[in-house]
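One protein chain is absent from this view; the other protein chains keep their places.
Our next item is chain A:
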Amino acid sequence: MATKILRHILRLPSSHFMYRRWESSNTKVAVYDPFANKPKKNKDTYLEAIKMFENQDNRRRGHVEFIYAALARMKEFGVHKDLQAYKALVDVLPKGKFIPSNIFQAEFMHYPKQQQCAVDLLEQMEDNKVMPDSELEQMLLNVFGKRGIPLRKFWRMLYWMPKFKNLSPWYLPDELPNDTLELAKMAIHRITSVDPTMKIEIWQTEEIEACIDKTWIVSAQSETQKILLSEQPPDEPLVVRGPYEVYLKEQVVTYFTLLGKVRPEHKDDFDQDDVSNLKKPSGIPGFIGQTTLPVVKCTVHEQDDGTIVAVCATGSSSRDSLLSWIRLLEKYDNSVLSNLPVIFTLTAPSNDVVVQETQPAAEDVKRVQN
């Protein structure tokens, strides 16, 4: 009989069995929310509220509900990336009580609601890329013992999070700057890192007399791109494309590209297997390479839809600021732009196409067809 009961228990899905007990009581207890009426919402008041909860009742009744409520309010208080705040929340849990004392307790998730609460807390830490430390490990050990689910979660986090932390080849500081110009510089640096010779310039639209929109422009152009732009035939228009978005953690920066013509593809019509007439050098000591330049696509900037000859982000992302960008590009080493038509195909803010014959700056604003 006992064997039958045990078999039945084992056959049941463990999650069903274990979670039912606390699922029914979930969110049914109305608790006092100490975070709601704080006049100042910062780290100090957040920690103060936690301290108040700890002090008001030695038995810490309703601590699970309190932690869930506190977790939900973290962003509001700006502590969602603060390890100390998470530690303070873990500290709310009573020590020793939840440590399993036999194998059955260890196996069948001792105090599942509390364990799940701690796992959720760790999950939130992970979502916010807050890396736990060994002190937190000690705290969790004191609360749930070494066989607790939160500990397993903690160890997995400690294994993976340092590996993921620096996985991106584009380094960003832990705290992003609040200044949009700095963010734009970072974004443009990231999207132009494909060419190591890229030069990033910061211009002010005020440099162009006729500009309406006074803002900054972060423009990136490499020497290669300048040359590609100088090869643009005068009858083929350049195209300003955008806005495109690039994400820096939670921040979004919009950027625009200036596209030119594409050189023909390298013709691959020779037989790869025929080695009967391989190329050989002239043999003159000191004479290397070619006397002419290739006329086919051979740089990273030459993509299928066009050659990217410059990239920018502006303070307002407006059409006028982009026009100023073209003027500034012309002013700084791209004199060829004075003879080239430029088409603005912006998906926002309007859906129209603007053709701009780029002439001296004073005249050109009048010619813009809105």
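Rule of thumb we're sticking to: a residue touches a chain if its C-beta (ideal position, glycine included) is under 8 Å from a C-beta of that chain, and two chains touch if they have at least 3 such contacts; residues count from 1.
Assume contacts and distances are computed from a predicted model.
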item: Hidden chain of the complex, named as in its UniProt record, picked from "RNA polymerase II transcription factor B subunit 3", "ACAD9/ACADV-like C-terminal domain-containing protein", "Queuine tRNA-ribosyltransferase accessory subunit 2" or "Sugar phosphate exchanger 3"; value: "ACAD9/ACADV-like C-terminal domain-containing protein"
item: Hidden-chain contact residue, picked from the options A:D44, A:D133 or A:D305; value: A:D133
item: Contacting the left-out chain in the complete assembly, out of A:E76, A:E182, A:E223 or A:D333; value: A:E223
item: Absent chain, residues of chain A that touch it; value: 131-134, 158, 162, 165, 196, 223-224, 227, 230, 270-293, 299
